[in-house]
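Note that one protein chain of the assembly has been removed; the remaining protein chains are unaltered in position.
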Amino acid sequence: MAVGDRADQANELPQSFLTKDAFRELFGVLAACGYTIVGPRVDQEAIVYGELESPDDLPIGWTDEQAPGEYRLKKREDEKTFGFAVGPHSWKQFLFPPQSRLLTANKEDGTWQFTNNDEPPPRYAFLGVRACELAAIHVQDRVFMGDNYVDPIYAARRTGALLIAVNCTEAAPTCFCTSMNTGPRCSGGYDLVLTELDDGYVLEAGTQVGAEILSELETTTATETHLASAETARQEAIDQIERRFNTDDIRDLLLNNLDHHQWDDVAERCLSCTNCTMVCPTCFCSSVEQVSDLTVEEVEHQRVWDSCFNFDFSYMHGGGIRGTIRSRYRQWLTHKLGSWIDQFGTSGCVGCGRCITWCPVGIDLTQEVDAIRKSPKEPTGPQPDETL
Amino acid sequence: MDDQALKTTLRSLQFSAGFPGDVIRQLAAISSTHEIDAGDTLFREGDLHEKLYLLVSGKVALKMLVPGRGEVCLLTVGLGEFLGWSGFLQQTAMTATAVATEDSKLVATPTRQLNDLCEANPSFGLQLTRRVAQALSRRLLATRLQLLDLFGDTPMAPPSNDPQLGRG
Partner (left out) sequence: MELPRSNLDLSPGAACRTNSLANGLPGPWDVQTVSIGDIRPELSDVATYDLEFVDAEFAERYELQPGQFNMLYVPGVGEAAISVSDDPLRIPRDGRIRHTIRSVGRVTGTIADMQVGDTLGLRGPFGQAWPMEECADRDVILVAGGLGLAPLRPVIYSLLAQPEKFGRLHLLYGTRSPDSLVFDKEYDAWKKQGLRVQSTVDRATPGWRGDVGVVTSLLNTLREFDPQNTTLFSCGPEIMMKFTMLMAIERGIPVERLWLSMERNMQCAVGFCGHCQLGPAFVCKDGPVFRYDYISQFMNIGGL
């Protein structure tokens, strides 16, 4: 859905206004409904996502300055709560935890018994989900719940998660959601969506669940002035987006250029550090590990985050298949922007720009693709089928 | 086997199937058929054996004598494949001993006459040499695959000192 398409639809739905004070009540309402509130907070010199106990935990008056390979926290001149882009965290750590127990194996009378993890999942309310992040959640929905097998851990956390979205009112230089058709305006998939103004929030419900929450808050009907201010604020975000990414035929462009010299070029710079995969909101690679007690009679079968950049990721008896940084970077990029479309029907990239910001050497995937696009089908060296 | 039958045979074998009519005719004119029983030796390693063979039926094993190991069988030649190119390439001696492992029938072509034919008719010579080169290339590939020891024990030691690795 293109940016702004929803604008007409949105104007048909009643929009409400919440003062800054009344907004604080949201926390009480969510807690009473049994939600654990997760949202942005300042920690470790960045705006990260964590549990919020009160509205004071939010990063009021903070913003971020981002560039390839750079992130700085900066104090704002105003008291905007959501006046920043995105930080190193994404919501995937709550739906697809970095470490989770799949099942437990217990040895009883010499025989192994296996029990699935049936711990009741936490009930999360995500406060402050950006449009690109909504898109990312939907991308992971397709991965974990959209095929024959459904991941029970993701499914348990996802169904029942409350998504309170926030429309961006500014953009970082690294953002390119407009090129990926994912934002900056939230167009669906949320329970509630807020647009921050100086004196409060314009909000509307996206689902009946959201409408129920809304009805518990002290709202007034949004006035024409409110709506105009909200529109201006959202337009700010669109105007601030500088980065443009041409994604025409990107799947074929990448898969037809697997021998391009650009892969050698980027391999000179890439450290294979896995930062990009950790901050990417859609990356889903994991590994399975064993954690056992001393007698190896009670063993946990655990799933932990992994990355295709790790040397042993493709390991098979004898050695790794992707032994060079060149082949690992190629795997990540061609998967994210190309083969993901074959696999799940959408791109794996939502244009959030995190990988550009958090790459220690500032590799910009949009520029890597542009370089290939400028000179496609330029293989290096001998083709793999030579028999001499 | 008469000339006509020989031509038919040559047309049915992979090595010679694609040759134009006049090449087949000329080949048939100087070739003959040869039958051997299982266990018979076709030629010996080190011999000067001036015949090129195409296998029409049966199987022939190629062996080399390795001091300390005895006769080692390297390859079994089957239907449509060729043997004894050393004479055609005017090399000095056969590089292996050929022993039939089944009753076999072959088309035999004397290499001296074959080379004369190539000299007299360069176009014929080119086509024949090309086909020999292709067959040798295929034999080389097959040898490489044997050399790669694809079914052998894990050739590379996995980097097993790293506790993160070695997942089964």
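Here the chain labels run A and B in written order, and each chain numbers its own residues starting at 1.
We take it that a residue touches a chain if its C-beta (ideal position, glycine included) is under 8 Å from a C-beta of that chain, and two chains touch if they have at least 3 such contacts.
Note that the coordinates shown come from a computational prediction; the quantities given were computed from them, not determined experimentally.
From the set A:Trp62, A:Phe176 or A:Tyr190, the residue in touch with the chain omitted from the display is A:Tyr190, counting the whole complex.
Contact with the omitted chain, checked across A:Val48, A:Leu73, A:Ala105 or A:Leu227, is made by A:Ala105.
Set against the missing chain, the residues A:Glu65, A:Asp141, A:Glu231 or A:Asp370 yield one that touches it, A:Asp141.
Where subunit A meets the chain that is not shown, the touching residues are 9, 12-13, 102-103, 105, 107, 110-114, 116-117, 141-152, 155, 158-163, 189-191, 205-211, 255, 258-259, 284-290, 292, 296, 299, 301, 303, 306, 308, 313-317, 321-324, 326-327, 330-331, 334-335, 338-339, 342-343, 384-385.
Touching the omitted chain from subunit B are residues 14, 59, 61, 70, 72-76, 78-81, 101, 138, 141-142, 145-146, 148-154, 158, 166-168.
By our rule, only the chains that are shown with their structure count from here on.
Averaging C-alpha coordinates per chain places the centre of subunit A 62 Å away from that of subunit B.
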